[in-house]
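A single protein chain has been removed from this complex, and every other one stays in its place.
In order of appearance the chains are A and B, and numbering begins at 1 in each one.
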Amino acid sequence: MRVNFTVNGRQQEADDVWEGESLLYVLRERMGLPGSKNACEQGECGSCTVRLDGVPVCSCLVAAGQVQDREVVTVEGLADYAKHREDSHPGGACGSVCGGTSLQEARQWQARPADRVTDGQTGEGGELSPIQQAFIDAGAVQCGFCTPGLLVAADELLERNASPSDADIREALSGNLCRCTGYEKILDAVRLAAARQEETV
Amino acid sequence: MDFLRPASWEEALAAKAEHPTAVPIAGGTDVMVEINFDHRRPEYLLDLNRVAELREWAVGEETVRLGASVPYTTIMEELRTELPGLALASHTVASPQIRNRGGVGGNLGTASPAGDAHPALLAADCEVEVESVRGSRLIPIDEFYTGVKRNALAEDELIKSVHIKKAAGPQQYSKVGTRNAMVIAVCAFGIALHPDTRTVRTGIGSAAPTPIRAKAAEEFLNAALEEGGFWDSKKIITPSIAKQFAELASGAANPIDDVRGTANYRRHAVGIMARRTLGWTWESYRGNGRSTEGVA
Partner (left out) sequence: MAGTKTTTGAPTEVTQKHNKGGIGESTLRPDGTLKVTGEFAYSSDMWHEDMLWGQTLRSTVAHAEIVSIDTVEALKTPGVYAVLTYDDLPAEMKNYGLEIQDTPVLAHGKVRHHGEPVALVAADHPETARRAAAKIVVEYKELPVITDEASATAPDAVLVHEGRTDEYIEHVPHPNIVHNQPIIRGNAEEAAKKADFIVKGEYTFGMQDQAFLGPESGLAVPAEDGGVDLYVATQWLHSDLGQIAPVLGLPEEKVRMTLSGVGGAFGGREDISMQIHACLLALRTGKPVKIVYNRFESFFGHVHRHPAKLYYEHGATKDGKLTHMKCRIVLDGGAYASASPAVVGNASSLSVGPYVIDDVDIEAIALYSNNPPCGAMRGFGAVQACFAYEAQMDKLADKVGMDRVEFRQLNAMSQGTLLPTGQPVDSPAPVAEILRRVKARPMPPERQWESSEGADVRALPGGLSNTTHGEGVVRGVGYAVGIKNVGFSEGFDDYSTAKVRMEVINGEPVATVHTAMAEVGQGGITVHAQIARTELGVQQVTINPADTQVGSAGSTSASRQTYVTGGAVKNSCELVREKVLEIGRRKFGSYHPAWATAELLLEGGKVVTDGGETLADLAELLEGETVEVEAEWRHRPTVAFDKKTGQGNGHVQYSFAAHRAVVEVDTELGLVKVIELATAQDVGKALNPLSVVGQIQGGTTQGLGVAVMEEIIVDPKTAKVRNPSFTDYLIPTILDTPTIPVDVLELADPNAPYGLRGMGEAPTLSSTPAVLAAIRNATGLELNRTPVRPEHLTGT
């Protein structure tokens, strides 16, 4: 079957989709957007978390056909999404159209660290959303497999709750498993992003 | 496999009539796991995401009509007053991501004894509105669960909504899992005080082949409350009544040993949850809710 939907602000079309494919599979194997991760494929780890019409969901549990005419934001589009949100509604939610990656760009996706020199002091490389930057700065990334899903979930938390308590953070991220960090530095990262957000307001 | 995408409820019913083996999919929580893990290859998937009315709810005089696909997150946030037991149960469902997608229609459709919504629905009392091209009917929740992962739906019927009695008194819900979040129930217990009818209803999950009510416990408690004049006096429930209620609730369970827990533990835990949730609801009824209601 064919599925048309919006990914990271751009209209996309997937052809020859098997009806049992998940949104996660379509993103990873057909859209060239492997940032959303396939850790459990049963909704028990959160690594594949994306925004579907603004709502965080496990993309492994969304049938590809269910996203017809809907909007998806993945970790690859998170920085643009956050930037657009900040530009249009400082402190508020993203509107219906956010900036994004074109399919062309997406298909040419490459691990491209070679042309990107990261700054070892701040981790600063390209344009990152505040939560992405905070994850690097707080040491919240080890193997990084859980990171994309956590970032999407944490960004959404900070969108609706600018200064969450620790209990709020724990509850909001309770659907995202991490096996490396013991979560302490993930908590640090969310606290850091919230504090930085507060400073800029 | 074919993917059917009805744009309206009528189209969905027509599709189900034409393809009775079609598997409805809404939140995907159960169906997609079965597909991803190669446990199931339905001939047709019937997507209900485009049927807007399934995501609607209406608060009436007596009942809340809750669309089958209203996400658990919405129930938690919007219906806490009208459906406190179900709101608490919704909060225990899997993870925030799952709660954003799943609704009671999925729990009812799968009819797994471990579905988190069942004990709350049984305790609150409700009717399941199902429909086919032949017409619609309301199935009382007590007649809905017919066997292990089986329900009273005909093969051409779909679940449209649940008509849940609005809370006239305190309700509670507890679930035991071996993790503090994102966990399937080892067993669960729901309780609702109905001061309007001077009755108490219960629901037990994961401790029998189907979700059940602890009927003997309810009958005992109803009689004890009535005889003791508790509804009017709002006296503290005596420990012996609570103990007897808990024992009868425990006795209602008919659990098995499995990887999630032993049968003995389930019987034990149902009793503990019955005693505690009775205490919380009754204290709340007495006007001491603040100290006994959990917050999160």
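Keep in mind that, in the parts below, a residue touches a chain if its C-beta (ideal position, glycine included) is under 8 Å from a C-beta of that chain, and two chains touch if they have at least 3 such contacts.
What you are looking at is a predicted structure, and each value in this text was computed from that prediction instead of being measured.
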Option touching the unshown chain, where A:E29, A:D53, A:D69 or A:D87 are the choices: A:E29
Residue, one of A:L52, A:V72, A:C178 or A:L192, that touches the chain absent here: A:C178
Those residues of subunit A which, in the complete complex, touch the missing chain: 15-16, 18, 20, 28-30, 32-42, 44-45, 47, 74-76, 78-79, 107-114, 116-126, 128, 132-133, 135-137, 139, 141-148, 151, 167, 169-171, 173-187
For subunit B, residues in touch with the removed chain: 36-38, 88, 91-92, 172-186, 259-262, 264-265, 267-269, 272-273, 276, 279-280, 289-296
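Please note the rule applied: only the chains that are shown with their structure count from here on.
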Footprint of subunit A on subunit B - complex, ascending: 1-3, 5, 25, 27-29, 31-33, 35-37, 41, 45, 47, 49, 94-98, 100-101, 181-182, 296
Of all residues in subunit A, those that touch subunit B in their complex: 1, 18-20, 22, 41-44, 46, 49, 55-58, 60-63, 65-66, 68, 153, 167, 171-172, 174-176
